[in-house]
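Take a look at the structure set out below.
With one protein chain withheld, the remaining protein chains of the complex are depicted in position.
For chain A:
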Amino acid sequence: MEVELKEMLDDLQALKRSLPDPSHQASIDKLQVHVEHLTNLAQYAPARRSKVKDMSAEVVDSNPYSRLMALQRMGIVENYERIREFSVAIVGIGGVGSVAAEMLTRCGIGRLLLYDYDKVELANMNRLFFRPEQVGMTKTDAAVQTLSDINPDVVLESYTLNITTVQGFETFMSSLRKKTFRPKKEGSGVDLVLSCVDNYEARMVVNQACNELNQTWMESGVSEDAVSGHIQLLIPGETACFACAPPLVVASGVDERTLKREGVCAASLPTTMGVVAGLLVQNTLKFLLKFGHVSPYLGYNALKDYFPTMEMRPNPQCSNAACLERQKEYLLAKPARDAAAKAKMEAEALVVAECPIHDDNEWNISVVDDSELDRTDGRSSGNPLILCSESILYGLFVVADLLLNLDNFLFRKLLLSCSLIFQENGS
């Protein structure tokens, strides 16, 4: 554009010189002023930055990664640049998924796989990310448009499909398996799957795929009243899968008509969705870059600014066959896990000089690792209170199942309060 304007200016000058009649001089000068003005404007027209080969820690205004690489200097992350090796799949590019995608893009994630079948609507404008001029585009196309402008270094793959259909599911599975981005990676082709969908059916499908692929994933959700949300880490076999807690039954309770009248238009807030997306991506960064503590479950209650956390173990009677297989594998791998944990503890013990913190231990208090209280041998030798409470918890699931008619999120809240009762009893 600048070249064109320059040529136009030259032409005008030539025209001015060649015209013998001075009466046109004034109008040509006016045209010249306009073109000069346009040339100035053109300098501020959007220009895409070129790709960056290596992430630099150099502190200059033009380095898109200086603030991220500073995490290393601050001692938070050991090797930030590893982020370029990771692939993250985001299922559902809505109020949470699109913001999570933008955050990961700005962090310089290696590759993003985006799944959605919906289109951008004006009704989405109370959330972040999508803009009114994108109305009518598929969410995946609109997301690629914005994300590739923000950071051209990220490899973006978009899948405009419904993962709950048989065909969509097959494409979903094969896209997760594909290892072209990092052929040497073990397991599937992605490091993490983020579920940012808004319904039970799609969550069950992500759960099914991840259980079959033995793929770690994180679930996220915002309640229909827009004032609470949660994120959850799911490691097949190790933590509860999405089917481990029995689904809530609508047929057992309230009239579908009254339920659906309320349910059809869920409320949403950009704030709650942004907070949940932030929590989700924070947990993702901690998981991928190995810093801090990765939360197994983190709730957000906006009305009370309450952030509960808890852990959920898998249900040995889970209805999902793939989940049971993963549970079996996890138990079989216990000796290897114990040996690795012991070796790590010994290595750490070498660093820290051995000395008792207290000389006497009048009450015989000792620290027990409860995360390794396995369901098989733990039943008889472990803490009976904890195990009893666990079975009460599962009992309560069933009671809730029969008596109440709640959406899955409400159900999880109930589950949470059960767990809190249990924690209070346990302390």
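Just so we're on the same page, a contact is a pair of C-beta atoms (placed from the backbone, for glycine too) under 8 Å apart; a residue touches a chain by one contact, two chains touch by 3 or more; residues count from 1.
Everything that follows uses one rule, which is that contacts and distances are computed from a predicted model.
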{"item": "Undepicted complex member, UniProt protein name, chosen from \"Probable electron transfer flavoprotein subunit beta\", \"Glycosylphosphatidylinositol anchor biosynthesis protein 11\", \"Ubiquitin-fold modifier-conjugating enzyme 1\" or \"LAMI_0F15588g1_1\"", "value": "\"Ubiquitin-fold modifier-conjugating enzyme 1\""}
{"item": "Contact partner of the left-out chain, one of A:Val33, A:Ala47 or A:Val166", "value": "A:Val166"}
{"item": "Touch criterion as defined above, residue of A:Thr105, A:Ser175 or A:Gln208 at the omitted chain", "value": "A:Gln208"}
{"item": "Contact residue for the chain not shown (choose from A:Asn199, A:Thr309 or A:Asn361)", "value": "A:Asn199"}
{"item": "For chain A, the residues touching the chain missing from this view", "value": "162, 164-166, 169, 199-201, 204-205, 208, 243, 247-257, 260-261, 263-265, 319, 401"}
